[in-house]
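Note that one protein chain of the assembly has been removed; the remaining protein chains are unaltered in position.
Our next item is subunit A:
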Amino acid sequence: MSWLDIGPIDQIPLRGARVVKTQLGCVAIFRPAEDEVFATADRCPHKGGPLSEGIVHGRSVTCPLHNWVFSLETGQAQGADEGEIETHAVRVANGRILLDGSRLNRQVA
C-alpha cells in the first residue's frame, strides 16, 4: 500500500462526497458518517453517472442519473441492478484522509 494524504476529512460534507482527479478518471471519496470514509470509482457502470453527486445513505450511494444503488463497502449494485464499481482502500488518521495510491500509481506508471 502507498498511502496518499488527500486532505482533511472536514473538507467532505457529512453524508456527502468529493472527487479526486486521477489519470484514470475520478475517484469519489464518500463520508457516510463523522469519521468514516470510502473510496470508489466516480463513474456509474450504468451510463456513467457521477456517483459523488448521489445521495449517500447508510453505507450506500444512489446514482444521481437513474437511481442505481451501490454498496460503498463492496462496490456491488444493490437490488435488481447488476454492476460493480471499483473500490479503493482509504482510511482516516488524525483527521486526514489517506487514500491507497498503489493501484492508481501502478496504473499511472
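Going forward, a contact is a pair of C-beta atoms (placed from the backbone, for glycine too) under 8 Å apart; a residue touches a chain by one contact, two chains touch by 3 or more; residues count from 1.
Everything below uses one rule, namely that contacts and distances are computed from a predicted model.
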Open item on the list: Given that one chain of this complex has been left out, which of "ATP synthase protein I", "Phosphate transport system permease protein", "Nitrite reductase [NAD(P)H]" or "3-isopropylmalate dehydratase large subunit" is its protein name according to UniProt?
Closed with: "Nitrite reductase [NAD(P)H]"
TODO: Based on the whole complex, identify which of A:29, A:72, A:85 or A:98 touches the chain you can't see.
DONE: A:29
Task: For subunit A, residues in touch with the removed chain - done: 4, 6-7, 11-16, 18-23, 26, 29, 47-50, 53-58, 60, 62, 64-65, 67, 69, 79-80, 101, 104, 108
